[in-house]
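Here the complex is missing a single protein chain, while all its other protein chains stay put.
Moving on, here comes chain A:
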Amino acid sequence: MKRLLGLLILFTVVIGLALYLSLPTQENLRSLGEFYLKNSYFGNYSAKSPEVVTSILWDYRGVDTLFETSVFFLAIIGSLTIFRVEMKKKERGEAKSSLPLPVPVVTKFIATLLLAISASIALHGQVTPGGGFQGGAALAVAPLLIIAAYSKYALENNGLDKTKAIVLRSIGLLGIVLIALAPLLSGGYAMQNQPIFPAEALGVPLGGSLVYYNIFEFLAVGAGFTAVFLLLAIPEEEFKRKGGAYE
């Protein structure tokens, strides 16, 4: 009863504070917001992308995002160096699930669905909320689920091993850098968007360079996370046997 009373008092205080501190409704646009809205879609130098967040992320704060991506890559490279284990091809284990039947079956199904969903998140980044990083993070869940339901050997026996993931990740990073440098060739600045890239193709709004950045970021983030998950899934015994750790 005493606990209930305390809970009731806390509840009243929280609700009262929320009512007291509730922010006044904003009647007009702030000048900064107005600037972004005007220039992200309507302006002369805009990418014509209806999704303002993506256009701010890659256009107005492009260099910032590029450096954030670099930090992410450095983190992945760091973990790749720490977990450096040389694997021979013959020594792969069996890729069989020991879980009850519904789990691996559903995992197969959901992993396939996730590929489509993550691609749609990434490719729609210039039209709807979402984007490359979010799509890539969703993509990386698919191999993680497969690792959890089967084992990491299920991925490796089907051709997605650590090396391939790192190659894909490097292709993504290279693509981002090339897209960032491409405007320099036609007299623009680095990471400039309009009017170097087409704003739409076949009636689909592309958002200039935004769609390319999203595609490459999607590849890079998805493959980077996959590489780290594959490394983290190495059984400890094997890791010690291969000389990865000193006793």
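FYI, a contact is a pair of C-beta atoms (placed from the backbone, for glycine too) under 8 Å apart; a residue touches a chain by one contact, two chains touch by 3 or more; residues count from 1.
Convention: contacts and distances are computed from a predicted model.
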When one chain of this assembly is omitted, its UniProt record names it as which of these: "Tripartite tricarboxylate transporter TctB family protein", "OB-fold domain-containing protein", "Cation:proton antiporter" or "Ferritin-like domain-containing protein"? "Cation:proton antiporter"
Out of A:Val106, A:Val167 or A:Leu181, the sole contact with the unshown chain comes from A:Val106
Out of A:Val53, A:Ile77 or A:Ile117, which is the one that touches the chain we can't see? A:Ile117
Where the unshown chain meets chain A, residue by residue: 99-100, 102-103, 105-107, 109-110, 113, 117, 149
